[in-house]
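The complex appears here without one of its protein chains, the remainder shown in place.
Coming up: chain A.
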Amino acid sequence: MISSRNIGMVAAAATLLAAAPLSAIFQGWTWLIESIIAVAVVAGVAALTRLARAPLWGQVLGMLAGLMLALTWLFPSGQELFAILPTPGTFAYFGDLLAGSMQDMRSYGVEVPDTDPLLFIAVLGVGAVAVLVDVLAVGLRRPALAGLPMLAIYSVPVAVYVDSVPAVPFVVGAAGYLWLLVTDNVDRVRRFGRRFTGDGRDVDVWEASPLASAGRRLAAVGVALAVMLPLAVPGMTGGLLDSLSQGPGNGTGNGSGSGGTSGRIDLFASLAGQLNQSQVADLVKVKTSEQSPFYLRYAVADELRPTGFQARNPSGRSVNKDLPNPADRAGPGVQQATYQATVEVTKSLSMSLMPVYAEPTRADDLSDNWLYDANQQVVFSNRENSRGRKYSFDYVRSTFTQDALRAAKPLPTEHPVRRQMTATPGPVSEVEELVKGLIQGKRTDYDKVLAIYRHFSADNGFSYRLSTESGSSGQDIVNFLTNKVGYCQQYAAAMAWLVRSAGIPARVAFGFTNGSKRDGDTFTLTNLNLHAWTEVYFDGAGWVPFDATPAYGVPGSTRSAWAPDTDAPEAPSPNSSATSTPTDPGASTGPEGPDNSDRDTDDGLSLGGTTPNEQPPVWPWWAAGLVALLVLLAVPALRRMALRRRRSGRAASVAMASATVDGGSEPGARPVVVTADANRARADAHAAWAELLDTLVDFRVPVDPTETPRATADRLVRDALDDDDAIGSARLLGRAEERARYARDPLTGERLLPALRAVRAALATRADRRTRLLAAVLPPSVLLRWRTTMADRSSRMVALTGQARYRLLRWNPRRLLADRAAR
């Protein structure tokens, strides 16, 4: 009874731990408090019903009723009896909450605020899981199955986050699951009665079960397999975001925020990664009715942190709802025209954002899961990704005259856009000085922006190079402004920073240029066409794009009338855009337009300079691998040869040394020589004997460590040798070793080396071909010795860890508790 109550409590706690992944979805923690209440009610009712010895179905009914009461109390509709007893009105309210939760799920991106419908469905889900887990773990005693409903909770953030899911909540949930399993199994083992070890010793109360180590080992293997196996399976990576996350910057917001940033992408890092890729992949095909469209956008980084520009989590409503119409911003000098575009995303591009032209007014072929952020003007989804999608949309292109922009008044300081979009993370003195110098004497915002924009011209020494370091933090900006070398990422970020420093709202937009592959009205955009530029907010005009990156570095670069190419040989007339027609909205292609577009890609590559297109030949690697393999295979044989040579060297020296002793006739010097000689003779006999034993092992003649040299030699003579010479040799070797080991004086003057050779030859003739081959190529003696060494090491390590574990066990809380209980 006590144990089942214990498991019930653990099941409830495990359910709550398994609900941890929900923290990645909600902004607040209200859901947790309410879930705790619901789960506690369920667990309490379960314990009560079990106390009353209710059958399983009774327990289930009781738990469901308890959950219902808890929900009624937590989400009051105002029609309950005594605040907890539900009435039909309550159920109607619950129906409303459910419907509302559907609505909220669509409209909110992660992280969602604490709305009642979402909280209701979360608490309902957690409570239902608690009921299931309790039934499975306590009622049916199948706690392993309880993992399935727990996993169901975890699948919620998995469905919401497209790219990656925070790992910590999952670890918490998994720990809860393991706790449940362990509790159940401890209970199961205790039911056997007394626990004992293999050597007949009783296990103390505080000690873990002897079975536990096997379980731990199995668990470790299982976890390792679970982690390694997906790595080995191909095809689960390859999308844009996956490859981006391996790019120069880490994809998870540099860890500066709490759990909220983990779902974000570092857009800059992804951009640099794509631009630096050696392979060119078609990402998007776009067909538009516009003659020379501006860039295709997909994301905005508008939050400036010390680490650089970062994307805010977009929020908005479904694309299929009414989109804001930019027509209300039309005014003198602002021309607007509506176009239609069809975008086809290839399989290589997989992200939760959808590239569109600014600013879309209507979208087709997109599900309700795609949301539009009117502020950032991006289309995004928390559930789906863009891979392989085809959709069309209408959009409004606004063009501005310089005068119209000049006429825009500065935003008031308390305007939310200005407050948010001019924030810089602390003043950077170089930037401040530069901006002050640039905007001196400029009266309108547009002139200030234009001055900053012109600063990034070739006249000022700025040039384009892809191989600089990426980054858009304060330090990187200063480096870029000093070095004046960079690519779109630095230009866009630096300009946005400078404009913000001037007190004008600015942000960085990401997208595609028009690329170099144009077929009529269809543009094929590759990863090399990815681009970043600056957008500046003008009151009345909205966000106006400025591309400060040198046009020669960007294939398909486009300039507008209000931001003419500063590097162009002859500046276009400032008033040219005023006369342009709506079909030609003042966008003039850069000096390297579609004509010489074929060269552009190469230019970009050569500017990148680090990515040769040719693949290096593969065969040297194969050859090197083969050689390495052969060397590896030859190592045992080489080791054996080295051993034999060393021992032969000893054995050969014995004859020489004994010869000198025999030749030395002077009696006074003799004893000294003899001792040295005895030691040497002993060592030589040992060497010869060791070599003989290794030879025996090589030729698969058994070697018994309990046998004396004499017995070994006798057995050899009896079993393995039939040649007289070899028999004599084996006996000689045995006698030499025996004397060397046990006698006062070792055997000297015998020729051990030829004896060794004779025995080896005799053994070789008796052995079959396979044994001979193995003895030569992979000598079992060497392999055996290595294996023994490994086994020794590992057993020593096991012994050490065992000792350490035993020492640690003295401080085991279970033991301390047991001691206290015994006292």
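Some points to look at:
Convention: a residue touches a chain if its C-beta (ideal position, glycine included) is under 8 Å from a C-beta of that chain, and two chains touch if they have at least 3 such contacts; residues count from 1.
Please note the rule applied: contacts and distances are computed from a predicted model.
Missing chain, UniProt protein name, picked from "Ni/Fe hydrogenase subunit alpha", "ATP-binding cassette domain-containing protein", "Acyl-CoA dehydrogenase" or "Protein MoxR": "Protein MoxR". For the options A:327, A:638, A:711 or A:777, the residue in contact with the chain missing from this view is A:711. Among A:423, A:642, A:743 or A:773, only A:743 touches the chain left out of the display.
Contacts to the hidden chain, counted on chain A, fall at residues 679, 682-683, 686, 705-708, 710-711, 738-744.
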